Structure formats: structure tokens, C-alpha cells
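Moving on, here comes chain A:
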Amino acid sequence: MNTFKLFLAGASVLALSTSVNATDLEVTHWWTSGGEAAAVAEFAKAFDATGHKWVDGAIAGGGGTARPIVVSRIIGGDPMGAFQFNHGRQAEELIEAGLLRDMTDVAEREGWKDIVNPPSLLDACTIDGRIYCAPVNIHSWQWVWLSHAAFEKAGVAVPTSWDEFAAAGKALRDAGIQPLALGGQPWQSSGLFNVLMATLAGPDVLTKIYGEKDADLAAGPEMAKVFQAASDARSMAEGSNVQDWNQATNLVITGKAGGQIMGDWAQGEFAVAGQTAGTDYTCLPGLGMREIISTGGDAFYFPVIDNAEITAAQDVLAATLLKPETQVAFNLKKGSLPIRGDIDLSAANDCMKEGLGILAKGNTMPDVNMLNTEDTNNQLNDLFVQFFQDASITPEAAQERFVEIVRNKD
Partner candidate 1 sequence: MASERPNRLYRNLTAKIAAIPMILTAVCVFLGGTAWTVVYSFTNSKLLPRAKFVGLDQYERLWGTHRWVVSIENLMIYGICSLVLSLVIGFVLAALMDQKIRFENTFRTIILYPFALSFIVTGLVWQWLLNPDLGLQSVVRSAGWVSFNFDPLYNADIVIFGVLIAGIWQGSGLIMVLMLAGLRGIDESIWKAARVDGIPLWKTYVFIVIPMLRPVFITTLVLITSGIVRLYDLIVAQTSGGPGIASEVPAKYVYDYMFQGQNLGQGFAASTMMLLAVLIVIIPWAYLEFGGKKRG
Partner candidate 2 sequence: MTSVSIRDLTLKFGSLEVLKSLNLDIDEGEFLVLLGPSGCGKSTLLNCIAGLLDISDGQIFIGGNNVTWSEPSERGIGMVFQSYALYPQMSVEGNLAFGLKNARMPKDEIAKRITRAAEVLQIEPLLQRKPAQLSGGQRQRVAIGRALVRDVDVFLFDEPLSNLDAKLRAELRVEIKRLHQRLKNTMIYVTHDQIEALTLADRIAIMRNGIIQQLDTPHEIYNRPVNLYVAGFMGSPGMNFIEGEISGAGDASFNVAATQIPLARYPFARADRPGKAIFGIRPEHVSCGAAAMEEPFSTDVEIEVVEPMGADTLVWAVLDGKEFRFRVDGQSPLQAGQTVRIGFDPAKASVFDAASELRL
């Protein structure tokens, strides 16, 4: 049966690619850093191989810049062929308004239900039993990246957990090294905090607070500890003076900073810089505190376009994105985990393998994007970017405002 399905899918792809002469499909994404651009090139290559043409619509400046452009173009009636979002609630309303295509047919033909692992990824694409997006990778936030060179210079052993890292902060600072690198963009600050919350207080706390709006929990002592840790992180991050996340990563790569808390996409930067995990840098999933990773990630959505050729090309793209070979090539470059468990990733480096191991054990948690609307995320961004940049805000005051946001979230 499975082979038959595959055959059908293959046939349809073939049929489409032969009957339709190279349709240009504009794909919008915000992957513009070195590692990201290399990864997206793999998608483009795979898609171009089907006889169509990937028209790259990269938007620099991260999701915050790109999402508004995507949304306004769709609302403005000039949608692109496909676009990348973090799957979760970001596209909710667009789907409800019927602006995005129902990709269930492709999903069934390709048997996504069987191959996507963990299945929660597909759930994030599903509304009322219909599938609206094609997940392409798993990104987890809960990593800290540590520079061997920096710790060597400070004369401290490379930490194995957040607590050790925090303790080494002073030694790093004394050695003239920036203990923690943190970019100035708001999402990095709130991301850092969410990681601390998930690893120090535990994923359940995060799910309860964001998923169930548990304001009492948010105001409780467990969270107070997280805020205290955030305050420590703040003093370690003081003086980063960079804006983009990959500039911060670069500080780690060059040994100017001790470490950075950043999602697994940072790995791509290390790879581009030619560094090896274990010898040049160390990665600690779950900050070495708790073996847990979130299963957020990127997914492609396909706006409704009244043009049979484009629709056909969209189908082809959706299918191509989840093909095993595409998945391997893409995720190796991107540093993210593939969304199917049935492919060989022997080429992956140590960090990735660690992630795969955790994934296999099922120690996963939902991504913040699946629990929060962008509105809430935006409020969190505002709160934490201010918190991390302004030492005069006490953890208590920040917690108070945090509770307020949780209480009023939708």
C-alpha cells in the first residue's frame, strides 16, 4: 500500500513537472544568515530539479520583519507562492479567513501522517482535521553554545550546565571575555527567558502558563527563581553590543564571548565557520539542566492563488520539502532536526545527534509559538528586551508585568 502511494505521488509529481513547463514559484522566508542561506539553497535546488523554478523572496531582519510583509501581501491580494512561518498560531487567522490552501490532499498522498515525527508537528499544521502547512524542520530553543577558546582563556573548565556557566561568569568577565552573548533584537531576549523557564522550572510550568494562562503559577516562587536566573543572565550579557543573533553567535565562535543561549540554528553558523562540536565549541541541550527540547520549527504555508499552474507547483513544492533527501540536505546545513524519523542522518554532527537522541526518547515540549499568539509574543518581547537591556528593572517588577501579560493573554 505504501509503495503504491509512493508510486502515485511520484507519478503525480512527474506528471505535474512534465505537463507544466517550469512555473516560477515565489517563496518568501527570512533565512538570510550564512548557514540559513546555504540551507535554503538546498530547497531551491531540489525544487528546481522538479522542473519548476524557485524564486527566492528572502526578507532580512528575521520573522519580525518578514511576517508583516507576508501578511500584508496576502491580505493585499498579492500572495507569494509559498512562505515560511514558524508553525503554530502565527497563521491561525489567515487559515480561518480561507486565505491559505488546504494541503490535506498532498499530505495524504505523501503519507505525512506516517512519516512526520513527532506527530505534534503535524498537529500544529492541522485545523479542524485539515492540514494547512508543510513542516520542514524541528527547531529547539533550549541550547547553550559555549566557546572552548573563551573558557580556556579564562582558565575555567567548559561548563556542563547552566549553573556552572553562571558561576563561571565572573572569571570570564575578569579575563576580558563577554560571559554571555545576547543580541539586541527583542525576540532573542524573550527566547532566552523562555529557555530559562523551560529548563529551570520545567516544561510543564511553561505549558501551564502559556497554554492555560495560569497567572498564579506565573506569580509563584518557581517563576521567581526563573526571574532571578534571568537577572543573572542579564548581568552576564551586559556589554554584548550586537544586534543580530548571528553576530552574537560570532562572538562565541571567535572566543570573544563565553556562550550564547540560542536555538539550534546557531549550529549552522559554527558549521559555516568550520568549527567542530566538542573541540571548538560545546553545545548543551536543555542548558545541561534538563534533557528537553521544544519542537517548534519552520513550516511552509501556501496561499490560495487562483492559478492552476501555481497550485500545481505548490503541490510539488510541498511534496519536495518533505522528501527524505531534501530533508537531509536541508537540515544538515540548517542545523535543525528533520521532521521525519525514517532518514539517515549519519552525517550529522554531535550536537545534532544529541538532539536526535532526545527527540527519539520523546523528551519534547511544545514550542512557545504553538501556545502564544504573536500578540502575546510581541508583549513578551517588549517586556524582556527591556528587562535584559535595563539593569534597573528588578526581577520582581518584571515578574509582575509578566503575570499581567499572562492574565490578559488570549
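FYI, contacts are C-beta pairs under 8 Å (C-beta built on N, C-alpha and C of every residue); 3 or more make two chains touch, one makes a residue touch a chain; residues count from 1.
These made the cut because all candidates are chains of the complex that A comes from, given by their letters.
These numbers were taken from a predicted model, which means no experiment stands behind them.
Peer 1: Can you tell which one of 1 or 2 makes contact with chain A in this complex?
Peer 2: 1
Peer 1: Tell me, which parts of chain A touch candidate 1 in their complex?
Peer 2: Checking each residue of chain A against candidate 1 gives 64-65, 67-69, 71-72, 75, 90, 92-94, 97, 184-186, 189, 241, 243, 373-375, 377-379, 382-383, 385-390, 401, 408.
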